[in-house]
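Apart from one protein chain that is not included, each protein chain of the complex appears where it belongs.
Chain IDs A, B and C follow the sequence of writing; residue 1 opens each chain.
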Amino acid sequence: MDIIVLKPDTPEQNIALILAKLESKGLKANVSHGTERTIIGVIGDTSKVTEEEEAAISAMTGVENVVRILKPYKLASRDFRKENSIIDVAGIPIGGKKIQVMAGPCAVENSKNLFDVAQQVKSAGAMFLRGGAYKPRTSPYSFQGLGEEGLRILADARAATGLPVVTEIMDPRDIEAIVKYADVIQIGARNMQNFRLLLEVGSTNKPVLLKRGLSATIKEWLMSAEYIMSRGNQQVMLCERGIRTFETATRNTLDLSAVPVLKQLTHLPIVVDPSHGVGKWDLVAPMAKAAVAAGADALMIEVHVNPAEALSDGEQSLRPDMFAQLMKELKPVAQAVGREI
Amino acid sequence: MDIIVLKPDTPEQNIALILAKLESKGLKANVSHGTERTIIGVIGDTSKVTEEEEAAISAMTGVENVVRILKPYKLASRDFRKENSIIDVAGIPIGGKKIQVMAGPCAVENSKNLFDVAQQVKSAGAMFLRGGAYKPRTSPYSFQGLGEEGLRILADARAATGLPVVTEIMDPRDIEAIVKYADVIQIGARNMQNFRLLLEVGSTNKPVLLKRGLSATIKEWLMSAEYIMSRGNQQVMLCERGIRTFETATRNTLDLSAVPVLKQLTHLPIVVDPSHGVGKWDLVAPMAKAAVAAGADALMIEVHVNPAEALSDGEQSLRPDMFAQLMKELKPVAQAVGREI
Amino acid sequence: MDIIVLKPDTPEQNIALILAKLESKGLKANVSHGTERTIIGVIGDTSKVTEEEEAAISAMTGVENVVRILKPYKLASRDFRKENSIIDVAGIPIGGKKIQVMAGPCAVENSKNLFDVAQQVKSAGAMFLRGGAYKPRTSPYSFQGLGEEGLRILADARAATGLPVVTEIMDPRDIEAIVKYADVIQIGARNMQNFRLLLEVGSTNKPVLLKRGLSATIKEWLMSAEYIMSRGNQQVMLCERGIRTFETATRNTLDLSAVPVLKQLTHLPIVVDPSHGVGKWDLVAPMAKAAVAAGADALMIEVHVNPAEALSDGEQSLRPDMFAQLMKELKPVAQAVGREI
Partner (left out) sequence: MDIIVLKPDTPEQNIALILAKLESKGLKANVSHGTERTIIGVIGDTSKVTEEEEAAISAMTGVENVVRILKPYKLASRDFRKENSIIDVAGIPIGGKKIQVMAGPCAVENSKNLFDVAQQVKSAGAMFLRGGAYKPRTSPYSFQGLGEEGLRILADARAATGLPVVTEIMDPRDIEAIVKYADVIQIGARNMQNFRLLLEVGSTNKPVLLKRGLSATIKEWLMSAEYIMSRGNQQVMLCERGIRTFETATRNTLDLSAVPVLKQLTHLPIVVDPSHGVGKWDLVAPMAKAAVAAGADALMIEVHVNPAEALSDGEQSLRPDMFAQLMKELKPVAQAVGREI
């Protein structure tokens, strides 16, 4: 149900036009004349009222404001599905009691480095290998990733270690290659509202890790999940990775309150990426613990064999030994909130 | 030249490692021991130091902070080209004395509406017709545009009125169709960092209107222009359309100070879109005037024959009569700042 | 009228408790059972429902959300007073056809500099002299202003030039001194929600210039005006001076769309301070023109005889000759929007 607030002294004929418009959409209306404002309560399934219809009503003479009561997403909503969704990736459940850790370098640079890191993060307890073959970089002069060669190296590392692979897609034209090599397709923050890409991954049967956009509200983020799900792919996990605020002490502001908020609004599993969230390696460990304490279902952490030689985001990467230490320290935190890691 | 600030009490051996790293990149260094901090001034062409190399240096032991002095963009920079760039679209110059106005509906809905609007905005003095055939919509359940059919309608309206056409691309796979029909290719705010799309339009010879991302800094925006220009296409215009802030009284916060800031930093023409910037039709006129007073080279304004029936963003569209009135009111403002409209 | 949205499946007994609570406040309720949500429309004068009562209702079992329809401010509202308020300061009207300009240094430093500036801004057409005797500074080690001595210098400059004086109050204990010397009392951005200070100036009969807080919404700003007005002082003008956003190219982001938004919401005059809004002297002129074009009733501009020697905010001050030039350039812009300057 939506509410339409009218400007003071709106003539009856304008109210009649609004009511006629609602009726033409198959909706009923309930007009209440208050002492200071008249409001129209819209009755019926307003979840079918599209954005553009709402904007059109807002543009009618006499309308001060349209207040949306119902959530604009459905499939992603906790109302639609009460119990938590658990996504199975190669036999590993995401969203259950065990908190899964995805680790690896920002970008795949070469076989040797990736195999090294993969072995070490596996020994430390990571269950997934992350690494980018296609890299979104602010500058056209920066390393853009190895492309399909990077995907092959990832697949080789999976063959060697058994760790399923999470990797990012940037272009709908790469969908076949990604589907061939990846276990989880990542949509990066800058592409959260690249709607064509969302539809593309929504048409596959691969689990999708959907990162939150830098300035995306939680509602918009869930709408992007809805894009994917509306195409038939229900295996979506949401990854908080920091939002843009005025604070510059950290690269982004990791919004951990999004975790319990999402737990109320949606049934989808929640991942937290503290590495991108803070952008500095020495802040990753406390924020990883905080993410677990806040209720995250999985963590995504950057690990590089030699951060000072990394071709991408070395500043925020942990060395393998630091990652192993963090994994040890995360165990009691997970237990403290009734989880395992 | 970049500055590397060291943590207090960094041992000489770590400083030596940092210096060796700089030398390996062909850079020289100038170490200054201050009373509270030691800093390293990097000498040489640090504009070739990539983001990843900078991040890697930041990750070295002893480094507290790396301060970037030079701008990371080159082709888009006012340092590179001192005089204003003027972009010629079908004989109409953008970036010269005359302020050009681009007007039309948010989305192309059908021939009749578009022709109507095109005729009316032309009579009122608009020099370009805008309209979306592919529409980025927050919800998968909203109208997504007519696609190539919409492009054809736009081309027909151009044939009828002589107005060149500005329209948005959302998917690199649509590039051929867009190039065939459009005079100016628009990159929307949500795709400002869709780097594959930027490279794609950079490979064409069509002028590009690059909208600012919702939370993009001016520097990031210029880096996205640099992406396009690095591929050879120098015909880029920058369009301010509001940024995301905490304020909810307007849909976005139109950052008009970006106009004079950009005039200092870049030679590219600046467009302002007050319709998306504020999101409410009754705020468009004052903000259009303010944009002209601030120094904008062009305006982009939404006009719809019947906003209350619009399939997209009716709330912010002007009716043709209001647009004609605004055009009249803009004339003296343009003259007051030494321009024409 | 407020709307209370209930969680799905809220038991009738909880709804009954909510209705009883509303009745105890003298309010009636209208329950609508929708297909997805039940909502309660509250009827009666909910403008008397205080924040705490609203929060308490939000805390009741079953309540998902409380939507406020009416504006929480009254005296400041355009609903309360339809025509524009014009504030008379020593015979000079603020809020009428003529746009008034307040100019002067950030801080009063000494007699000579202030007299110099006062004479020059007067010659250039300024109608008010601004200058701080008490300065809010981020650092305790910075110049904090001359205090009462500064007020005396301001009064002397007024005697010499006839320009009424605008100066800032920081501490309720200074109210007597400020009232004695100032013509307009300024509340700075950092004190916009210093509620005790608001009540103090509300108890005087001096006009008040209320600057917008760095992260204040327009609604909160109007609530602060309401604080002053609720004490009987109706002479409040609102001064936009930039809000805090993620953008760092300017010191703040001057939100010019606040001008037309405020013109709709309130009858109070609107001042714009482009100097603080952008923080760099070479951006002041275009933003001053834009402010006039957007509909501002007055401008506040920093002018210093020698910005490179200023004890405060030299970076954003104009030299007197630049100010005189700007005043000339503002005239046609004001005329273009039907005003004078």
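Criterion: contacts are C-beta pairs under 8 Å (C-beta built on N, C-alpha and C of every residue); 3 or more make two chains touch, one makes a residue touch a chain.
The model shown is predicted, which means the values in this text are computed figures rather than measured ones.
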Sole residue of A:T35, A:N110 or A:S257 that reaches the chain not shown, by the stated touch rule: A:S257
Interface with the unshown chain - residue positions in chain B: 1, 3, 5, 8, 30, 32, 34-37, 39, 41, 43-45, 47, 65, 67, 69-70, 79, 215, 244-246, 248
Absent chain, residues of chain A that touch it: 215, 217-219, 243, 245-250, 253-261, 264, 277-278, 282-283, 286-287, 289-295, 329, 332-333, 335-337
Where the unshown chain meets chain C, residue by residue: 21, 48, 50-52, 55-60, 72-73, 136-144, 170-173, 190-191, 193-196, 198-199, 214-215, 220, 223, 226-227, 230-231, 244, 281, 307-317
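We take it that only the chains that are shown with their structure count from here on.
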Centre-most chain [mean C-alpha coordinates]: B
Mean-CA-position distance for chain C and chain A (Å): 38
Intercentroid distance (Cα basis), chain C paired with chain B, Å: 31
Chain centre separation in whole Å, for chain B relative to chain A (CA means): 26
Where chain C touches two or more other chains, by residue: 245-246, 248
